[in-house]
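First the structure, in the form of structure tokens, and then the observations on it.
All protein chains but one are shown in place.
Naming follows writing order (A and B), and every chain is counted from residue 1.
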Amino acid sequence: MTSQTVIQVRDVRRSFRSPKKEEGWKGTLGLLVSPKYESHEALKGVTFNIESGSFVGLIGANGAGKTTLLKILSGLIPPSSGDAQVLGFEPFKRPIEFRQSISLVMGQKAQLWWDLPAVDAFDLIRAIYEIPTKTYRDRLGILTDLMDVKKHLNTQIRRLSLGERMKMELIGALLHWPQVIFLDEPTIGLDVLAAHKLREFLRVFNQQEKATIILTSHNMDDIERLCSRILILRSGEMIYDGPPGKLTREGELMLRVRLMQTPTSEELQAVTGLSAKSIDLKTGESAGEENEDGSDLKSIYFHVKQDQVASSLQKLMSKYQVVDMGMEEQSLEKVIQRLYEDERG
Amino acid sequence: MAKMSRYIDSLKVQIKNNFVREAVYRSNFITMVAVDLVWMAVEFSLFSVIYSNTPVLAGWTKHQVFFFLGVFFASDALFTTFFQRNFWQFSDLVNKGELDILLTKPVHPLFLALTRWFNLTAWFNVVLGVGVMIRFAPQAGFAGGWKWLLLVFWLLVGVFSAVQIRFAFSIWAFWTERSWAMSRLYYQFFAFATKPDSLYPAMIRYSLMTAIPFAFIGSVPARALLHGLEPREYLQITLVLIAFMVFNTFFWRRGLRRYQSASS
Partner (left out) sequence: MAERSLKPSWLRWVWRVAALKNGFKDATAYRIEFLFEVLGAAVVPAAIQWVLWYALFKVGGMNEVAGMTYTDMVQYTLVSLLFSQVRGGDHDFELSELIRSGQLSNYLLRPVGVVEFIYIRGVAPKLFIASICLVIGMVLGLFFGFDPMRMFGAMIMALVGNIIHYQIGAALASTGFYWEEAYSVLMVKNMIVSLLSGELIPLNIFPESLQWIWKSTPFYLYVFGPVQYALGRWTHAEFFMQMGIASLWLVAGWLLVKISWGLGMRRYLSLGG
């Protein structure tokens, strides 16, 4: 099967304005008479394509524009400029065929009605999407088996645990077999086990049904395990587009060193010529293991590029006694965290 | 329209689901009925007190007013059955962003928003209202017979009007976060609907037949059944209702646009 482009995004920008209210009576009246607006740019020209059947992770700090992008792609809001196409449709026109073939799940907004048993809530979805009864039964069977929730179908949704509820939400979102699925933080608030099960389900569904899935998450486990490609947004701009593995390989390495001496950060900066940000005296990926040999020497972490490793180490050894050293590849989480920090710094 | 079957099927499921829901929360049936009975008793007492001082009020006898109360009660109960709660939730729908999900569904978002909650126990009050009408029909001078069919028509007009008016009061949710102030205003004006409109001085009466047509909910149907309307009034009712539909459609679109331009 040759893959086709299902989502095309060309230089999409989105700014929105919000009324600015001043304090007190005057402000309230002012708001009625001549409102003042503040303008924000949520997306500053984003361009990418997504192939059918792919599983794409969309990441970025809060306010980076992820949800805005999802809303544009699912047709809830129009882009201020630029062009977005999903399955050949212009999303914001929301033609019925478009709505029939997409699905949007927001981890923080329930779409199923809480005071009904899931099976009744699903029945409404069947009617709305005009799913033939036989097909509906088959799909419900497949999905409840995959999710292992068959026994909860007749329980009121509000009585389910958060994890079970989220599973039901997902089933509800998939019953019409959408070709494109937008997931906004589906694992938010779930415990490790529930999140794992949900991920496993998404992986299987993506592989078996060849649905295109776009996922935003703050949980890097979600991204690492599911997505073959990630898009990173920072302040409305796309700063990375590629496989997650490449990001960690290309990025910096972590040089872990233990010294007999206990130099300050300033001294280390002077010796190695690295910036304060690249030197981590206290925390670190493996901070918990630092005293495994019983000594109370603390590990120091240097975030360095591959070609800087040798020179930095040399400079350190010329000044201090190195007791122990090692190289660690950075986790995705760490890399991303540093990307976010760059934005602030 | 092929789409029609989708709406009909969805509506069936919504009704079924509301049965399921009410089966779960059985307890409020008696409560609701009791509250409405007391409300009715208060209205009856009020008019009984007033009529203890006079035989006729603006051309209405006591029994005609009681007949009106029956019409109004049934019309209002129909609105309560199908729409009341949906309108209460309207502001949440907009301000808590639940509308987002509805917009991605392949049916009109308002259809889903306004058919979500039914209050099936309020059906009892429809029956009660009709019972009151039947009880006072002879003394009120209502001919009955085939004319009871007209009642069905007028009740539909009453409910349709209530929906249009209530919608016009709810739509402001797009512009103000605390649109319950508008909902309260609706219920304050609604008090005008609880009396026959003939009682009102010309100015108020005119408003109740045009800008805030609360008279359409109970007064106009009762008058139509008891005395018949002037031809001019039929035209007026049609025009006012069309105007409301245009107004509501316009502001729904404007509101949606605002909703979409304000969110990020």
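By our rule, a contact is a pair of C-beta atoms (placed from the backbone, for glycine too) under 8 Å apart; a residue touches a chain by one contact, two chains touch by 3 or more.
Fair warning: this is a prediction, and the values are worked out from it, not measured in the lab.
Checked against the full complex, the one of B:200, B:244 or B:259 touching the unshown chain is B:200.
Those residues of subunit B that touch the chain absent from the view are 27-28, 31-32, 34-35, 38-39, 42, 45-46, 49-50, 52-54, 56-59, 178, 181, 184-185, 188-189, 191-192, 195, 199-201, 204.
Assume only the chains that are shown with their structure count from here on.
We define each chain's centre as the mean of its Cα atoms; on that basis subunit A and subunit B are separated by 46 Å.
Remark: subunit B residues 3, 5-6, 9-10, 12-14, 16-17, 20-21, 24-25, 97-98, 100-101, 103-107, 112, 116, 260-264 touch subunit A in the complex.
Here subunit A touches subunit B in the complex through residues 14, 16-18, 40, 42, 67-68, 71, 74-78, 94, 96, 99-100, 102-104, 106, 109, 111, 113, 115-117, 120-121, 123-124, 126-130, 156, going by the rule given at the top.
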